[in-house]
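All protein chains of the complex are present and in place, except for one that has been dropped.
Presenting chain A:
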Amino acid sequence: MSDASLTDDMTREAGFGDFVSLLKPRVMSLVVFTALVGLIVAPGDVHPFIGFVAILCIAIGGGASGALNMWWDADIDARMRRTRGRAVPAGRIAPGEALGLGVGLSGFSVLMLGLATNWMAAAWLAFTIFFYAVVYTIWLKRSTPQNIVIGGLAGAFPPLVGWVAATGSMSLEAWLMVALTFMWTPPHFWALALFVKSDYGDAGVPMLTETHGRPATRRHILLYTLALIPVALGLGFTSVGGPVYLAGALVLNALFLRGAIRVWRRDDAAAEADRYAAERGLFKLSLWYLFLHFGLLLVEATPLAGALQWS
């Protein structure tokens, strides 16, 4: 073996961090937060350790679907600048290893969640992984510009899984939390798509900005925002909501609607002029929007806010 080939092999070998990166830790943080809120605001007591294990299982299940996504999308990732350095397209991890890790951790997380809490929660976690890895990644991502909308549903399930883990059953509140994240995802991603120069087109992934044009994307952002508002406010009138949540949600939704209208009313020439300030602003606001809505639900679950509860 020559020195050159030795060096080549060595730079390719994956470290532990490469396997962790397959689980998409940043996406995981959203999954952990929303699942935790779903678990905490649900009625009934969950032993803290069981709650911890449940959240861990949901996080690992989310990570497993991320690994499956990286396995299937390695060809797309290799063609886009943003994702070229990921472990599979960069050659540090073989596609088969990513598949093995994804399938293994999926089975493991579902089994452990079932044993720790209940089998309905485990079934919903399995469905979430299936939905993200198969329905979104394999079937729809490359075939429809509505991919963001459908993919958002997979990202919306964690609070439901958390709720079912705590209660063993579903409820209107849990589904409204799902609907909140589901309706929030399209405006959030499309605002990003407007100001980030992406190369999805080169990779053959249909994005709304490229298939239907940017004005249509601006219109879609406003339409989804209009559909999002009743969901966000409606949650305030359920058992998990309350005056604190509703007051915060009113402000956040007013700001979000204002941002969406600003983005809708201008064209790309105006956006270029101020370097996409409105689009960037809406994207940044959307991050706070989701975080604060779930944060307000947590506040409502504390004894302090309980005194102000709807009677």
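Note that in this section a contact is a pair of C-beta atoms (placed from the backbone, for glycine too) under 8 Å apart; a residue touches a chain by one contact, two chains touch by 3 or more; residues count from 1.
Assume contacts and distances are computed from a predicted model.
Peer 1: UniProt protein name for the omitted subunit, picking from "Metal ABC transporter ATP-binding protein", "Sulphur transport domain-containing protein", "Acyl carrier protein" or "Cytochrome C oxidase assembly protein"?
Peer 2: Its record in UniProt gives the absent chain the protein name "Cytochrome C oxidase assembly protein".
Peer 1: Out of A:Leu22, A:Ala74, A:Ala116 or A:Val263, which is the one that touches the chain we can't see?
Peer 2: Considering the complete complex, A:Ala116 is the one touching the chain left out.
Peer 1: Out of A:Val27, A:Ile50 or A:Ala216, which touches the unshown chain?
Peer 2: That would be A:Ile50, which touches the missing chain.
Peer 1: May I ask you to list the residues on chain A that touch the chain which is not drawn?
Peer 2: Contact residues on chain A toward the absent chain are 10, 13-17, 19-20, 47, 49-50, 53, 56, 112, 115-116.
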